[in-house]
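With one protein chain held back, the other chains of the complex are shown just where they sit.
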Amino acid sequence: MSGALLRAEGVVAGYRPDSPILHGVSAEVGRGEVVTIIGPNGAGKSTLVKAIAGLVAVSDGSIRLAGNEIANTPAHRLPARGVAYVPQTDNVFGTLTVHENLRLGAAPLPRRAAARRFDAAYAAFPVLGERRDRKAHVLSGGQRQMLALARALVPEPELILLDEPTAGLAPRVAAEVLALVRGLAARGVAVLMVEQNARAALGVSDRGYVLVEGRNRLEGRAAEIAANADLGAVFLGRRPPVRRPAPRAGAG
Amino acid sequence: MFLQHVADGILSGAIISLGAIGLTLTMRILRFANFAHSELLTWGAYSALVFVGFFMAMDEALGGPIGPLSFGWALVAAAVLAGGLTAAVALLLDRVVFARLRGHAGHMTLVFASFGVALLVRNVILMGFGPDPFYYSNELQIAVRVGAVRVMPDQIFVLGLTAVLVVLLHLFMTRSRTGVHMRAVAENPSLARTSGVDVDAIVRWTWVIGATGAAVAGVLYGLTVQLRPELGFSLILPLFAAAILGGTGSLYGAVIGGLVVGLSENLSVMVIPSGYKPAVPFLLILAILYFRPQGLFGEPR
Partner (left out) sequence: MTGVFSYLVFFLVIALILGVAVLGLNLQWGFTGLFNAGVAGFMAVGGYAAAILIGPSRDAVAGGFELPFVVGLAGAMAAAGAAAAVVGVATLRLREEYLAVATFGIAISIQLVALNWEYLTGGTLGLIGIPNPAAQLADGPLARNVLYLGIVLAAAGLAYAGLGRIVQSPWGRTLKAIREDETAAASLGKNPVRLRLEAFVLGSAIMGLAGGLYVGFIGYVSPFDFQPILTFQIWTMLIVGGSANNRGALLGAVLVWAIWTTSGFIVSKVVPPDLQAQSGALQAVLIGLLLVAMLLFRPRGLIGEEEHVSRHVRP
């Protein structure tokens, strides 16, 4: 994968410099490729995606997009550089209308380019076009996920980062969302996603990474990872995976 | 008598609304209760006084009254300049004090710092202008009868201007890109940031809009009441009452809240001794926090 669009190498990152959550994680995503990161709770999956999205400080390693270093770029500059990020929860503006949510997606664009993109978004997601002037908080869970994706796609990103896009969705809606994700890759977008629902996510992915305790444990073709017996042990919960320390009392 | 109190209540309510809009925006977007906000009203009112003096010194005719109003173009121009100067002061205070505390200090430290800043601004004005009241103009006005109510032409102007400013602000918040971004940051700053919104720029916009509104409210207060160094201090509770009543962050809530506070204050004198009038906003705050803490227009959490 020497031509990978995104190349993260030896990333050390966390909320506090003295206690990083990622201890040197590497990952690559090529154009038109769907890559899924899986691993037990607390493995640092979301942290990796947030570090790429500029929300978590990177203290060591590099994150390159098409060869350019993007580590520690302020989060609001990344959409203009072709990186979109859809968080797991609260990923739409509930007090804004559907159309205003799309206008947020156009934040990195020059004013004139925006209108055409909105038409494209409504064409791709007709269900949103029908609810253009509704407040986003009245939408169903699936429709919100569509809106979050549509908003992220307005600036036509090269790389899209998805944090658990199917969390909390009914299985049928989750499958719909994953099919959409596959469709994005078909259009040449690079997709990096984090999923709890590992089997379903690997089903639409090209490759996968397994993280455990902030380190790379395993990587390979999605089908191989899904078939790997070790994997079940690590995160599908067939036997207790990595032992976590018991939660500490509030006061020490 | 009742109708007269209603008319006076709407008038003072309009001024409170204008001040409370800025306060509610700060509470929502900057996420702290800014006790220094009402001192921006004092600052705006006194800077307009200085500018009026300038214009009058340049050309006496500028001070001549416009139609039935008590003031001339000098005050209109002075109010615009005062708005700009007050916005600049708000940005400076943010740069020097609040921005440094944002992020690393607990958010109540910001509330606390605003307390100190309020004390500073108030006393700097007191040092500069002394404790005695000032007026923009000494013109006498003839009251107009509207039904059973007497109103001054200035008071009608105040109401009209407030209505125009509220409509303009509404259009700004719903139509303009910056306005939509402001509402997005108010709801979810992190999501707005990852969507490509420069949150720091939105914070600066918030200060500019809030401070300009405060300056205009201060000038209108000075016009219809008088200029005193404690002008802002005496409005701290009414402004907070309006913002909390309307539901923190709600623009229209702040407007309605301001009117409710103004009306309650003025009608209260029919029931309780007028010496207790300044306590009315506090009683409103207590009542709303007991019974409907999300405010009249806020959504329950």
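Each chain gets a letter, A and B, in the order it is written, and its residues are counted from 1.
Everything below uses one rule, namely that contacts are C-beta pairs under 8 Å (C-beta built on N, C-alpha and C of every residue); 3 or more make two chains touch, one makes a residue touch a chain.
Quick caveat, the model's predicted, so the values are computed rather than measured.
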Give the residue, chosen from B:33, B:152 or B:169, that touches the chain omitted from the document. B:33
With the missing chain put back, one of B:74, B:158, B:244 or B:259 would touch it. Which one? B:244
Contacts of chain B with the missing chain: which residues? 27, 32-33, 35, 97, 100-101, 105-109, 111-113, 115-117, 119-120, 122-124, 126-127, 130-131, 229, 233, 236-237, 240, 244, 248, 273, 275-276, 278-279, 281-283, 285-286, 289-290, 293
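The rule is short, and it goes like this: only the chains that are shown with their structure count from here on.
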From the C-alpha centre of chain A to that of chain B, how far is it in Å? 43
Can you name the residues of chain A that touch chain B in the complex? 53-55, 75-80, 85, 87, 90-96, 100, 103-105, 107-108, 111, 151-152, 155
Interface residues, chain B side, partner chain A - complex: 177, 180-181, 183-184, 186-188, 190-199
